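The structure is given below, and queries will be raised subsequently.
Every protein chain of the complex appears in place save one, which is left out.
Each chain gets a letter, A and B, in the order it is written, and its residues are counted from 1.
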Amino acid sequence: MLRFAVQRALSALFTLWSAATLAFIALRLAPGDAIVLQLALSGATESQIAARRAALGLDLPLGVQYLNMLSRLLRGDLGVSLVNGRAVTALIGEQLEATLALAIGALLVGTLLGLALGIGAALGGHWLQQLAQALIALLLATPVYWLGILAIYVFSVWLGWLPSISRDNSLQALLLPCGVLGVALSGSIGQMAAAGLHEAKKAPFVQTARAKGLPVHLIVWRHMLSAYGGALISLIGLQSGFLISGALVTESLFTRRGIGQLLLNAVNGRDYPVVQGVVLLSALAYSLLSTLADILAAWRDPRLRRQGL
Amino acid sequence: MRRIGLPGAFLVCLALASLCAPLIAPYDPLAEVGQALQAPSARHWLGTDLIGRDVFSRILHGAARTLSVALIALCSTVLIGGALGLCAGFFGGALDWLLLSLSDALLALPSLLLALSVLTLAGNGSLQIALAAALSGLPAYSRIVRATARSVRTQPYIEAARALGAGELSVLWRHVLPNALPSSLSAGVIAMAWAILNAATLHFLGFGGDPSLPEWGAMLAEGRLVFRAAPWIAFAAGAALTLTLLAVNDLARRLAAQ
Partner (left out) sequence: MFRNVLRTAFLLSCASIVFLVCAGSMFLLNVLTRPIAAAQPAASRIVYGLTLLPSGFDPHINASAELGIPLRSVYDTLVYRDPITKAFVPGLAERWEISPDGLIYTFYLRRGVRFHDGEPFNALAVAANLDRITAPETRSQKAIFMLGSFERYIVRDEYTIELVLKAPFAPLLDSLSQVYLGIASPKALREYGTDLYQLHQVGTGPYQMVEFIPGDYILLRRNPIYRWAPPFYRMDNPAPVEEIEFRFFTDPATRAPALESGAVDIIGELAPLDALALARRDDIALLPQPIPGMPLQFLFNTAKAPTDRLEVRRAIITATDRVAIIDSVFQQLSPVAYGPLTAVTPFYEPQVKQYYPHSREVARRTLAELGYMDNNGDKILDLNGVPLRLIVIVPTWGYAPQVAQRLQSQWREQGIEAELRQVPNLAGLLAAVQSGDYHLVAFNDFGADPSVLNNFYLSDARNNFMRVSNANLDQWLRQAVQTSDPAQRQNFYTGVQGLIMDQALILPIRDYVNLNAHRKRISGLAFDAYGWFPLLANLTLVGDD
(Lines give C-alpha, C1' and ligand atoms only; values in the text may rest on other atoms or scores of the structure.)
Protein backbone atom coordinates (compact mmCIF):
# COMPACT_ATOMS: atom_id res chain seq x y z
CA MET A 1 0.00 0.00 0.00
CA LEU A 2 2.85 2.34 0.91
CA ARG A 3 4.57 1.57 -2.35
CA PHE A 4 1.37 2.35 -4.19
CA ALA A 5 0.97 5.68 -2.38
CA VAL A 6 4.57 6.70 -3.09
CA GLN A 7 4.14 5.73 -6.71
CA ARG A 8 1.01 7.81 -7.05
CA ALA A 9 2.57 10.79 -5.34
CA LEU A 10 5.56 10.61 -7.67
CA SER A 11 3.40 10.38 -10.75
CA ALA A 12 1.25 13.30 -9.52
CA LEU A 13 4.42 15.35 -9.09
CA PHE A 14 5.49 14.37 -12.56
CA THR A 15 2.11 15.49 -13.93
CA LEU A 16 2.39 18.82 -12.12
CA TRP A 17 5.90 19.38 -13.41
CA SER A 18 5.09 18.47 -17.00
CA ALA A 19 1.93 20.60 -17.03
CA ALA A 20 3.85 23.57 -15.64
CA THR A 21 6.58 23.04 -18.21
CA LEU A 22 4.14 22.72 -21.12
CA ALA A 23 2.37 25.87 -19.98
CA PHE A 24 5.69 27.71 -19.70
CA ILE A 25 6.69 26.71 -23.21
CA ALA A 26 3.27 27.45 -24.72
CA LEU A 27 3.06 30.87 -23.13
CA ARG A 28 6.59 32.02 -23.80
CA LEU A 29 6.45 30.93 -27.41
CA ALA A 30 3.19 32.80 -27.89
CA PRO A 31 3.70 36.29 -29.31
CA GLY A 32 3.47 39.27 -26.99
CA ASP A 33 4.68 39.98 -23.51
CA ALA A 34 2.79 41.18 -20.47
CA ILE A 35 4.67 44.46 -20.18
CA VAL A 36 4.61 45.33 -23.88
CA LEU A 37 0.85 44.64 -23.96
CA GLN A 38 0.18 46.75 -20.88
CA LEU A 39 2.08 49.69 -22.27
CA ALA A 40 1.06 49.38 -25.94
CA LEU A 41 -1.14 52.47 -25.86
CA SER A 42 0.55 54.37 -23.03
CA GLY A 43 3.17 56.23 -25.05
CA ALA A 44 6.00 54.58 -23.10
CA THR A 45 9.38 54.57 -24.82
CA GLU A 46 11.40 51.47 -25.66
CA SER A 47 13.84 52.13 -22.83
CA GLN A 48 11.03 52.54 -20.27
CA ILE A 49 9.56 49.23 -21.40
CA ALA A 50 12.97 47.55 -21.28
CA ALA A 51 13.56 48.84 -17.75
CA ARG A 52 10.24 47.39 -16.55
CA ARG A 53 10.92 44.04 -18.15
CA ALA A 54 14.35 43.96 -16.55
CA ALA A 55 12.92 44.80 -13.13
CA LEU A 56 10.64 41.76 -13.39
CA GLY A 57 13.33 39.46 -14.75
CA LEU A 58 11.52 39.08 -18.06
CA ASP A 59 14.67 39.95 -20.01
CA LEU A 60 16.64 36.98 -18.70
CA PRO A 61 17.26 34.01 -21.00
CA LEU A 62 14.27 31.66 -21.07
CA GLY A 63 16.23 28.85 -19.46
CA VAL A 64 17.09 31.02 -16.47
CA GLN A 65 13.48 32.22 -16.21
CA TYR A 66 12.33 28.60 -16.30
CA LEU A 67 14.69 27.60 -13.49
CA ASN A 68 13.64 30.65 -11.49
CA MET A 69 10.03 29.65 -11.90
CA LEU A 70 10.72 26.06 -10.80
CA SER A 71 12.68 27.15 -7.76
CA ARG A 72 9.90 29.54 -6.77
CA LEU A 73 7.31 26.82 -7.20
CA LEU A 74 9.39 24.43 -5.09
CA ARG A 75 9.36 27.01 -2.34
CA GLY A 76 5.58 27.14 -2.68
CA ASP A 77 5.62 30.66 -4.06
CA LEU A 78 3.21 31.13 -6.96
CA GLY A 79 4.28 34.75 -7.44
CA VAL A 80 2.22 37.86 -8.11
CA SER A 81 0.17 38.94 -11.11
CA LEU A 82 2.04 41.09 -13.61
CA VAL A 83 -1.11 43.12 -14.24
CA ASN A 84 -2.46 43.98 -10.82
CA GLY A 85 0.37 43.02 -8.47
CA ARG A 86 -1.79 40.76 -6.29
CA ALA A 87 -0.66 37.33 -5.07
CA VAL A 88 -1.67 34.53 -7.42
CA THR A 89 -2.86 32.41 -4.50
CA ALA A 90 -5.26 35.19 -3.48
CA LEU A 91 -6.50 35.65 -7.05
CA ILE A 92 -7.22 31.92 -7.40
CA GLY A 93 -8.54 31.59 -3.87
CA GLU A 94 -11.28 34.17 -4.32
CA GLN A 95 -12.53 32.49 -7.52
CA LEU A 96 -12.23 28.86 -6.44
CA GLU A 97 -15.44 28.40 -4.50
CA ALA A 98 -17.62 29.76 -7.30
CA THR A 99 -16.00 27.46 -9.84
CA LEU A 100 -16.29 24.41 -7.56
CA ALA A 101 -20.00 25.01 -7.00
CA LEU A 102 -20.56 25.37 -10.73
CA ALA A 103 -18.48 22.33 -11.63
CA ILE A 104 -20.03 20.01 -9.06
CA GLY A 105 -23.55 21.10 -9.89
CA ALA A 106 -22.89 20.68 -13.60
CA LEU A 107 -21.38 17.23 -13.07
CA LEU A 108 -24.46 16.16 -11.09
CA VAL A 109 -26.85 17.39 -13.76
CA GLY A 110 -24.69 15.99 -16.55
CA THR A 111 -24.29 12.58 -14.91
CA LEU A 112 -27.95 12.09 -14.10
CA LEU A 113 -29.23 13.30 -17.45
CA GLY A 114 -26.48 11.49 -19.36
CA LEU A 115 -27.21 8.27 -17.51
CA ALA A 116 -30.92 8.52 -18.28
CA LEU A 117 -30.24 9.19 -21.95
CA GLY A 118 -27.71 6.37 -22.12
CA ILE A 119 -30.14 3.86 -20.62
CA GLY A 120 -32.84 5.03 -22.98
CA ALA A 121 -30.59 4.80 -26.00
CA ALA A 122 -29.30 1.33 -25.17
CA LEU A 123 -32.19 -0.44 -23.51
CA GLY A 124 -35.41 1.34 -24.37
CA GLY A 125 -37.98 0.24 -26.91
CA HIS A 126 -37.40 1.09 -30.55
CA TRP A 127 -38.84 4.58 -30.44
CA LEU A 128 -37.29 5.47 -27.12
CA GLN A 129 -33.93 4.35 -28.46
CA GLN A 130 -34.29 6.52 -31.53
CA LEU A 131 -35.39 9.49 -29.48
CA ALA A 132 -32.58 9.14 -26.96
CA GLN A 133 -30.03 8.74 -29.74
CA ALA A 134 -31.32 11.87 -31.42
CA LEU A 135 -31.17 13.79 -28.15
CA ILE A 136 -27.60 12.65 -27.51
CA ALA A 137 -26.56 13.79 -30.98
CA LEU A 138 -28.37 17.08 -30.45
CA LEU A 139 -26.56 17.64 -27.17
CA LEU A 140 -23.19 16.63 -28.62
CA ALA A 141 -23.74 19.15 -31.40
CA THR A 142 -24.79 22.00 -29.14
CA PRO A 143 -22.05 24.25 -27.82
CA VAL A 144 -22.45 25.74 -24.35
CA TYR A 145 -22.55 29.31 -25.60
CA TRP A 146 -25.51 28.59 -27.87
CA LEU A 147 -27.40 26.52 -25.30
CA GLY A 148 -26.79 29.23 -22.71
CA ILE A 149 -28.19 32.08 -24.73
CA LEU A 150 -31.30 30.01 -25.56
CA ALA A 151 -31.76 29.23 -21.87
CA ILE A 152 -31.47 32.90 -20.95
CA TYR A 153 -34.11 33.91 -23.47
CA VAL A 154 -36.49 31.10 -22.47
CA PHE A 155 -36.13 31.08 -18.68
CA SER A 156 -35.21 34.68 -17.90
CA VAL A 157 -36.73 36.82 -20.62
CA TRP A 158 -39.85 34.97 -21.75
CA LEU A 159 -40.86 32.93 -18.72
CA GLY A 160 -39.18 35.12 -16.11
CA TRP A 161 -38.59 32.12 -13.84
CA LEU A 162 -34.88 32.35 -13.17
CA PRO A 163 -32.43 35.24 -12.95
CA SER A 164 -29.93 35.51 -15.80
CA ILE A 165 -27.40 36.86 -13.31
CA SER A 166 -25.86 34.23 -11.09
CA ARG A 167 -24.93 36.27 -8.05
CA ASP A 168 -23.89 33.60 -5.56
CA ASN A 169 -24.02 29.86 -4.89
CA SER A 170 -27.69 29.75 -3.95
CA LEU A 171 -29.91 27.16 -5.62
CA GLN A 172 -31.76 29.82 -7.58
CA ALA A 173 -28.56 31.35 -8.87
CA LEU A 174 -26.95 28.01 -9.72
CA LEU A 175 -29.90 26.39 -11.45
CA LEU A 176 -29.40 27.95 -14.89
CA PRO A 177 -25.59 27.87 -15.09
CA CYS A 178 -25.30 24.33 -13.71
CA GLY A 179 -28.22 23.24 -15.87
CA VAL A 180 -26.66 24.66 -19.02
CA LEU A 181 -23.17 23.31 -18.38
CA GLY A 182 -24.56 19.99 -17.16
CA VAL A 183 -26.79 19.53 -20.18
CA ALA A 184 -23.84 20.31 -22.45
CA LEU A 185 -21.87 17.68 -20.55
CA SER A 186 -24.62 15.07 -20.67
CA GLY A 187 -24.21 14.44 -24.41
CA SER A 188 -20.83 12.80 -24.06
CA ILE A 189 -21.73 11.06 -20.81
CA GLY A 190 -24.88 9.67 -22.43
CA GLN A 191 -22.90 8.54 -25.43
CA MET A 192 -20.40 6.67 -23.25
CA ALA A 193 -23.13 5.14 -21.13
CA ALA A 194 -25.02 3.93 -24.20
CA ALA A 195 -21.88 2.39 -25.67
CA GLY A 196 -21.05 0.65 -22.40
CA LEU A 197 -24.55 -0.75 -22.04
CA HIS A 198 -24.62 -1.99 -25.62
CA GLU A 199 -21.52 -4.00 -24.88
CA ALA A 200 -22.83 -5.21 -21.57
CA LYS A 201 -25.92 -6.54 -23.33
CA LYS A 202 -23.78 -8.82 -25.47
CA ALA A 203 -21.50 -9.99 -22.68
CA PRO A 204 -21.64 -13.74 -21.97
CA PHE A 205 -22.48 -13.28 -18.30
CA VAL A 206 -25.60 -11.39 -19.21
CA GLN A 207 -26.65 -14.22 -21.48
CA THR A 208 -25.91 -16.62 -18.63
CA ALA A 209 -27.88 -14.55 -16.19
CA ARG A 210 -30.76 -14.42 -18.62
CA ALA A 211 -30.61 -18.16 -19.06
CA LYS A 212 -30.74 -18.50 -15.29
CA GLY A 213 -33.96 -16.53 -15.39
CA LEU A 214 -32.85 -13.44 -13.47
CA PRO A 215 -35.24 -10.54 -13.99
CA VAL A 216 -34.11 -8.33 -16.86
CA HIS A 217 -34.20 -5.09 -14.90
CA LEU A 218 -31.93 -6.58 -12.26
CA ILE A 219 -29.40 -7.67 -14.85
CA VAL A 220 -29.59 -4.36 -16.52
CA TRP A 221 -29.20 -2.43 -13.31
CA ARG A 222 -26.16 -4.40 -12.15
CA HIS A 223 -24.45 -4.46 -15.50
CA MET A 224 -25.32 -0.93 -16.26
CA LEU A 225 -23.50 0.07 -13.13
CA SER A 226 -20.65 -2.24 -13.98
CA ALA A 227 -20.35 -0.78 -17.42
CA TYR A 228 -20.90 2.73 -16.23
CA GLY A 229 -18.96 2.82 -12.99
CA GLY A 230 -15.57 2.73 -14.67
CA ALA A 231 -16.59 5.14 -17.38
CA LEU A 232 -18.01 7.56 -14.84
CA ILE A 233 -14.80 7.95 -12.92
CA SER A 234 -12.59 8.19 -15.97
CA LEU A 235 -15.00 10.61 -17.61
CA ILE A 236 -14.97 12.91 -14.60
CA GLY A 237 -11.19 12.96 -14.79
CA LEU A 238 -11.24 13.47 -18.52
CA GLN A 239 -13.83 16.22 -18.36
CA SER A 240 -11.76 18.47 -16.14
CA GLY A 241 -10.32 20.23 -19.18
CA PHE A 242 -13.78 20.66 -20.69
CA LEU A 243 -15.13 21.84 -17.36
CA ILE A 244 -12.70 24.74 -17.22
CA SER A 245 -13.35 25.90 -20.77
CA GLY A 246 -17.08 25.21 -20.41
CA ALA A 247 -17.04 27.08 -17.12
CA LEU A 248 -15.37 30.00 -18.84
CA VAL A 249 -18.26 30.39 -21.26
CA THR A 250 -20.87 29.72 -18.57
CA GLU A 251 -19.32 32.27 -16.23
CA SER A 252 -19.39 34.94 -18.89
CA LEU A 253 -22.99 34.05 -19.86
CA PHE A 254 -24.31 34.38 -16.32
CA THR A 255 -21.82 37.02 -15.10
CA ARG A 256 -20.41 34.68 -12.46
CA ARG A 257 -16.94 34.98 -11.16
CA GLY A 258 -14.68 31.97 -11.53
CA ILE A 259 -11.42 30.43 -12.62
CA GLY A 260 -12.35 30.34 -16.32
CA GLN A 261 -12.54 34.11 -16.70
CA LEU A 262 -9.36 34.50 -14.67
CA LEU A 263 -7.55 32.14 -17.02
CA LEU A 264 -8.81 33.74 -20.22
CA ASN A 265 -7.82 37.21 -19.04
CA ALA A 266 -4.42 35.99 -17.93
CA VAL A 267 -3.75 34.22 -21.23
CA ASN A 268 -4.83 37.25 -23.26
CA GLY A 269 -2.72 39.59 -21.11
CA ARG A 270 0.22 37.14 -20.94
CA ASP A 271 0.07 37.29 -17.16
CA TYR A 272 2.49 34.37 -16.80
CA PRO A 273 2.31 33.78 -13.03
CA VAL A 274 -1.50 33.69 -13.04
CA VAL A 275 -1.66 31.25 -15.98
CA GLN A 276 0.97 29.13 -14.25
CA GLY A 277 -1.09 29.10 -11.06
CA VAL A 278 -4.31 28.06 -12.81
CA VAL A 279 -2.46 25.34 -14.72
CA LEU A 280 -1.03 23.94 -11.48
CA LEU A 281 -4.48 23.98 -9.92
CA SER A 282 -5.98 22.19 -12.90
CA ALA A 283 -3.14 19.63 -12.86
CA LEU A 284 -3.59 19.10 -9.14
CA ALA A 285 -7.33 18.53 -9.53
CA TYR A 286 -6.68 16.15 -12.38
CA SER A 287 -4.03 14.20 -10.42
CA LEU A 288 -6.34 13.88 -7.43
CA LEU A 289 -9.20 12.61 -9.56
CA SER A 290 -7.07 10.11 -11.42
CA THR A 291 -5.48 8.90 -8.19
CA LEU A 292 -8.95 8.36 -6.81
CA ALA A 293 -9.90 6.41 -9.93
CA ASP A 294 -6.78 4.27 -9.64
CA ILE A 295 -7.34 3.55 -5.96
CA LEU A 296 -10.83 2.40 -6.75
CA ALA A 297 -9.56 0.27 -9.60
CA ALA A 298 -6.87 -1.26 -7.41
CA TRP A 299 -9.36 -1.96 -4.68
CA ARG A 300 -11.50 -3.71 -7.24
CA ASP A 301 -8.69 -5.78 -8.64
CA PRO A 302 -5.66 -6.41 -6.41
CA ARG A 303 -3.74 -7.82 -9.38
CA LEU A 304 -3.41 -4.29 -10.73
CA ARG A 305 -1.56 -3.25 -7.60
CA ARG A 306 1.11 -5.82 -8.19
CA GLN A 307 1.50 -4.83 -11.79
CA GLY A 308 2.10 -1.28 -10.78
CA LEU A 309 -0.39 1.14 -12.17
CA MET B 1 -26.67 0.35 -49.07
CA ARG B 2 -28.77 -1.43 -46.48
CA ARG B 3 -25.74 -1.90 -44.32
CA ILE B 4 -25.07 1.78 -43.98
CA GLY B 5 -28.75 2.70 -44.06
CA LEU B 6 -30.26 6.12 -43.94
CA PRO B 7 -27.45 7.82 -41.97
CA GLY B 8 -24.88 6.55 -44.43
CA ALA B 9 -26.93 7.81 -47.34
CA PHE B 10 -27.23 11.17 -45.64
CA LEU B 11 -23.49 11.41 -45.14
CA VAL B 12 -22.76 10.40 -48.72
CA CYS B 13 -25.20 13.05 -49.96
CA LEU B 14 -23.63 15.61 -47.67
CA ALA B 15 -20.14 14.78 -48.86
CA LEU B 16 -21.29 15.00 -52.49
CA ALA B 17 -23.09 18.25 -51.81
CA SER B 18 -20.03 19.75 -50.17
CA LEU B 19 -17.85 18.69 -53.09
CA CYS B 20 -20.30 20.08 -55.64
CA ALA B 21 -21.23 23.13 -53.58
CA PRO B 22 -19.97 25.58 -56.23
CA LEU B 23 -22.30 23.92 -58.76
CA ILE B 24 -25.45 23.44 -56.73
CA ALA B 25 -25.38 26.38 -54.31
CA PRO B 26 -27.85 29.00 -55.52
CA TYR B 27 -25.52 31.92 -54.71
CA ASP B 28 -21.89 32.84 -54.16
CA PRO B 29 -21.31 32.29 -50.41
CA LEU B 30 -19.11 35.39 -50.13
CA ALA B 31 -21.16 37.85 -52.17
CA GLU B 32 -23.81 40.25 -50.96
CA VAL B 33 -26.79 38.92 -52.86
CA GLY B 34 -29.64 40.62 -51.12
CA GLN B 35 -30.69 42.76 -48.23
CA ALA B 36 -29.20 41.90 -44.86
CA LEU B 37 -31.09 39.64 -42.44
CA GLN B 38 -33.97 38.60 -44.68
CA ALA B 39 -36.16 35.85 -43.28
CA PRO B 40 -36.26 32.52 -45.13
CA SER B 41 -38.18 32.79 -48.38
CA ALA B 42 -38.41 31.19 -51.80
CA ARG B 43 -35.47 33.31 -52.98
CA HIS B 44 -33.32 32.59 -49.94
CA TRP B 45 -34.31 29.25 -48.47
CA LEU B 46 -32.57 29.91 -45.17
CA GLY B 47 -32.63 33.69 -45.29
CA THR B 48 -29.64 36.02 -45.44
CA ASP B 49 -27.05 37.03 -42.87
CA LEU B 50 -25.82 40.36 -41.53
CA ILE B 51 -23.75 41.04 -44.64
CA GLY B 52 -26.62 40.06 -46.97
CA ARG B 53 -25.13 36.71 -47.98
CA ASP B 54 -27.29 33.66 -48.67
CA VAL B 55 -27.30 31.40 -45.60
CA PHE B 56 -28.21 28.24 -47.53
CA SER B 57 -25.25 28.68 -49.87
CA ARG B 58 -23.00 29.28 -46.91
CA ILE B 59 -24.24 26.12 -45.19
CA LEU B 60 -23.49 24.12 -48.35
CA HIS B 61 -20.04 25.61 -48.76
CA GLY B 62 -19.41 25.37 -45.03
CA ALA B 63 -20.07 21.62 -45.14
CA ALA B 64 -16.71 21.03 -46.81
CA ARG B 65 -14.80 23.00 -44.18
CA THR B 66 -16.70 21.56 -41.24
CA LEU B 67 -16.51 18.00 -42.55
CA SER B 68 -12.79 18.33 -43.15
CA VAL B 69 -12.29 19.50 -39.58
CA ALA B 70 -14.32 16.50 -38.47
CA LEU B 71 -12.39 14.12 -40.73
CA ILE B 72 -9.00 15.43 -39.67
CA ALA B 73 -10.04 15.16 -36.06
CA LEU B 74 -11.55 11.70 -36.49
CA CYS B 75 -8.58 10.32 -38.42
CA SER B 76 -5.95 11.76 -36.14
CA THR B 77 -7.68 10.75 -32.92
CA VAL B 78 -8.87 7.31 -34.03
CA LEU B 79 -5.65 6.35 -35.83
CA ILE B 80 -3.05 7.92 -33.54
CA GLY B 81 -4.95 7.88 -30.28
CA GLY B 82 -6.49 4.50 -31.04
CA ALA B 83 -3.19 2.84 -31.95
CA LEU B 84 -1.40 4.32 -28.95
CA GLY B 85 -4.17 3.46 -26.54
CA LEU B 86 -4.55 -0.06 -27.86
CA CYS B 87 -0.85 -0.85 -27.69
CA ALA B 88 -0.41 0.78 -24.30
CA GLY B 89 -3.40 -1.03 -22.84
CA PHE B 90 -2.47 -4.37 -24.35
CA PHE B 91 1.28 -4.49 -23.87
CA GLY B 92 1.52 -2.41 -20.70
CA GLY B 93 5.02 -1.75 -19.41
CA ALA B 94 7.15 1.23 -20.42
CA LEU B 95 4.97 2.09 -23.41
CA ASP B 96 1.95 2.27 -21.16
CA TRP B 97 3.81 4.41 -18.66
CA LEU B 98 4.96 6.79 -21.37
CA LEU B 99 1.49 7.18 -22.83
CA LEU B 100 -0.03 7.66 -19.41
CA SER B 101 2.42 10.35 -18.37
CA LEU B 102 2.11 12.19 -21.65
CA SER B 103 -1.67 12.11 -21.69
CA ASP B 104 -1.73 13.05 -18.00
CA ALA B 105 0.27 16.16 -18.72
CA LEU B 106 -1.93 17.08 -21.68
CA LEU B 107 -5.18 16.35 -19.85
CA ALA B 108 -4.08 18.36 -16.87
CA LEU B 109 -3.73 21.48 -19.01
CA PRO B 110 -6.89 23.47 -19.60
CA SER B 111 -7.87 22.68 -23.20
CA LEU B 112 -7.92 26.37 -24.07
CA LEU B 113 -4.22 26.65 -23.32
CA LEU B 114 -3.45 23.51 -25.29
CA ALA B 115 -5.27 24.80 -28.34
CA LEU B 116 -3.57 28.16 -27.95
CA SER B 117 -0.13 26.60 -27.95
CA VAL B 118 -0.86 24.61 -31.11
CA LEU B 119 -2.12 27.75 -32.85
CA THR B 120 0.95 29.61 -31.68
CA LEU B 121 3.35 27.02 -32.99
CA ALA B 122 1.53 26.15 -36.20
CA GLY B 123 0.02 29.50 -37.14
CA ASN B 124 -3.53 30.75 -37.24
CA GLY B 125 -5.51 29.12 -40.05
CA SER B 126 -8.29 26.63 -40.73
CA LEU B 127 -6.07 23.56 -40.86
CA GLN B 128 -4.32 24.60 -37.66
CA ILE B 129 -7.68 25.08 -35.97
CA ALA B 130 -8.64 21.55 -37.00
CA LEU B 131 -5.40 20.18 -35.58
CA ALA B 132 -5.71 22.14 -32.36
CA ALA B 133 -9.31 21.03 -31.96
CA ALA B 134 -8.36 17.41 -32.61
CA LEU B 135 -5.38 17.47 -30.28
CA SER B 136 -7.45 18.49 -27.31
CA GLY B 137 -9.54 15.33 -27.74
CA LEU B 138 -6.61 13.01 -28.41
CA PRO B 139 -5.38 12.24 -24.88
CA ALA B 140 -8.87 11.55 -23.57
CA TYR B 141 -9.57 9.29 -26.50
CA SER B 142 -6.39 7.28 -26.12
CA ARG B 143 -7.17 6.83 -22.44
CA ILE B 144 -10.60 5.41 -23.23
CA VAL B 145 -9.19 2.98 -25.79
CA ARG B 146 -6.43 1.99 -23.39
CA ALA B 147 -8.94 1.23 -20.66
CA THR B 148 -10.97 -0.92 -23.04
CA ALA B 149 -7.92 -2.79 -24.27
CA ARG B 150 -6.85 -3.41 -20.69
CA SER B 151 -10.17 -4.86 -19.73
CA VAL B 152 -10.35 -7.00 -22.86
CA ARG B 153 -6.93 -8.53 -22.43
CA THR B 154 -7.86 -10.34 -19.24
CA GLN B 155 -10.92 -11.92 -20.82
CA PRO B 156 -10.91 -15.75 -20.96
CA TYR B 157 -11.02 -15.96 -24.75
CA ILE B 158 -7.80 -13.96 -25.01
CA GLU B 159 -6.14 -16.35 -22.62
CA ALA B 160 -7.56 -19.19 -24.66
CA ALA B 161 -6.16 -17.72 -27.86
CA ARG B 162 -2.77 -17.36 -26.20
CA ALA B 163 -2.92 -20.89 -24.91
CA LEU B 164 -3.56 -22.03 -28.48
CA GLY B 165 -0.23 -20.44 -29.40
CA ALA B 166 -1.36 -17.25 -31.14
CA GLY B 167 1.33 -14.53 -31.33
CA GLU B 168 0.88 -11.30 -29.40
CA LEU B 169 0.30 -9.20 -32.51
CA SER B 170 -2.16 -11.63 -33.91
CA VAL B 171 -4.05 -11.68 -30.61
CA LEU B 172 -4.05 -7.90 -30.65
CA TRP B 173 -5.29 -7.73 -34.24
CA ARG B 174 -7.77 -10.62 -34.21
CA HIS B 175 -9.21 -10.48 -30.75
CA VAL B 176 -8.46 -7.31 -28.85
CA LEU B 177 -9.10 -4.86 -31.68
CA PRO B 178 -12.52 -6.21 -32.69
CA ASN B 179 -13.63 -6.24 -29.08
CA ALA B 180 -12.35 -2.77 -28.38
CA LEU B 181 -13.86 -1.43 -31.60
CA PRO B 182 -17.42 -0.61 -30.53
CA SER B 183 -16.47 1.58 -27.60
CA SER B 184 -13.57 3.10 -29.56
CA LEU B 185 -15.85 4.05 -32.41
CA SER B 186 -18.38 5.49 -30.06
CA ALA B 187 -15.68 7.47 -28.28
CA GLY B 188 -14.45 8.50 -31.71
CA VAL B 189 -17.83 10.05 -32.43
CA ILE B 190 -17.52 12.03 -29.21
CA ALA B 191 -14.01 13.06 -30.19
CA MET B 192 -15.32 14.23 -33.53
CA ALA B 193 -18.18 16.16 -32.00
CA TRP B 194 -15.76 17.75 -29.58
CA ALA B 195 -13.40 18.66 -32.38
CA ILE B 196 -16.20 20.39 -34.33
CA LEU B 197 -17.35 22.24 -31.23
CA ASN B 198 -13.80 23.03 -30.14
CA ALA B 199 -13.09 24.46 -33.56
CA ALA B 200 -16.30 26.48 -33.26
CA THR B 201 -15.28 27.72 -29.82
CA LEU B 202 -11.87 28.74 -31.14
CA HIS B 203 -13.62 30.65 -33.93
CA PHE B 204 -15.88 32.15 -31.27
CA LEU B 205 -12.81 33.32 -29.35
CA GLY B 206 -11.45 34.94 -32.49
CA PHE B 207 -8.94 32.41 -33.80
CA GLY B 208 -9.07 30.91 -37.25
CA GLY B 209 -7.99 33.17 -40.06
CA ASP B 210 -10.57 34.63 -42.40
CA PRO B 211 -13.93 35.32 -40.73
CA SER B 212 -15.73 35.51 -44.07
CA LEU B 213 -15.16 31.88 -45.03
CA PRO B 214 -18.25 29.81 -44.23
CA GLU B 215 -17.96 27.29 -41.42
CA TRP B 216 -20.86 25.88 -39.40
CA GLY B 217 -19.41 26.48 -35.97
CA ALA B 218 -18.48 30.04 -36.85
CA MET B 219 -21.96 30.59 -38.33
CA LEU B 220 -23.51 29.35 -35.11
CA ALA B 221 -21.35 31.74 -33.07
CA GLU B 222 -22.13 34.60 -35.45
CA GLY B 223 -25.85 33.83 -35.66
CA ARG B 224 -26.03 33.92 -31.90
CA LEU B 225 -25.02 37.58 -31.93
CA VAL B 226 -27.97 38.46 -34.16
CA PHE B 227 -30.24 35.87 -32.58
CA ARG B 228 -33.04 38.30 -31.74
CA ALA B 229 -33.30 39.72 -35.22
CA ALA B 230 -32.41 36.65 -37.26
CA PRO B 231 -32.73 33.36 -35.34
CA TRP B 232 -32.66 31.35 -38.58
CA ILE B 233 -28.89 31.71 -39.00
CA ALA B 234 -28.02 30.01 -35.74
CA PHE B 235 -30.81 27.46 -36.10
CA ALA B 236 -29.72 26.52 -39.62
CA ALA B 237 -26.10 25.99 -38.57
CA GLY B 238 -27.17 24.15 -35.41
CA ALA B 239 -29.49 21.85 -37.35
CA ALA B 240 -26.78 21.05 -39.89
CA LEU B 241 -24.35 20.17 -37.09
CA THR B 242 -26.88 18.04 -35.22
CA LEU B 243 -28.03 16.06 -38.27
CA THR B 244 -24.45 15.33 -39.26
CA LEU B 245 -23.48 14.13 -35.81
CA LEU B 246 -26.65 12.07 -35.55
CA ALA B 247 -25.81 10.38 -38.84
CA VAL B 248 -22.17 9.77 -37.90
CA ASN B 249 -23.22 8.40 -34.55
CA ASP B 250 -25.73 6.01 -36.05
CA LEU B 251 -23.25 4.92 -38.69
CA ALA B 252 -20.65 4.18 -36.02
CA ARG B 253 -23.17 2.02 -34.18
CA ARG B 254 -24.06 0.12 -37.31
CA LEU B 255 -20.42 -0.49 -38.14
CA ALA B 256 -19.71 -1.63 -34.60
CA ALA B 257 -22.67 -3.99 -34.63
CA GLN B 258 -21.22 -5.97 -37.56
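As a working rule, a residue touches a chain if its C-beta (ideal position, glycine included) is under 8 Å from a C-beta of that chain, and two chains touch if they have at least 3 such contacts.
None of these values were measured; they are calculated from a predicted model.
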| item | value |
| --- | --- |
| Of A:L58, A:L78, A:I149 or A:V279, the one touching the omitted chain in the full complex | A:I149 |
| Contact with the hidden chain (one of A:R8, A:H198 or A:R256) | A:R256 |
| Where the missing chain touches subunit A, by residue | 30-32, 36-44, 46, 52, 55, 80-81, 83-87, 91, 94-95, 97-98, 100-101, 104-105, 107-108, 111, 145, 149, 152-153, 156-157, 160, 163-165, 167-174, 203, 205, 208-209, 222-223, 225-226, 228-230, 232-233, 236, 249, 251-258, 261-262, 265-266, 268-271, 296, 299-301 |
| For subunit B, residues in touch with the removed chain | 30-32, 36-37, 50-53, 124, 156, 205-212, 224-229 |
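We take it that only the chains that are shown with their structure count from here on.
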| item | value |
| --- | --- |
| Subunit A partner contacts - residues on subunit B that touch it in the complex | 92, 100-101, 104-114, 116-117, 120-121, 136, 140, 143-144, 147, 151, 182-183, 186-187, 189-190, 193-194, 196-197, 200-201, 204, 217, 220-221, 224, 227, 234, 238, 241-242, 244-246, 249-250, 253, 256 |
| Parts of subunit A lying in touch with subunit B, wherever the complex brings them together | 11, 14-16, 18-19, 22-23, 25-27, 29-31, 133-134, 136-138, 140-143, 145-146, 149, 153, 187-188, 191-192, 194-196, 198-199, 230, 234, 237-238, 240-242, 244-245, 248-249, 263-264, 267, 275, 278-279, 282-283, 286-287, 290, 307 |
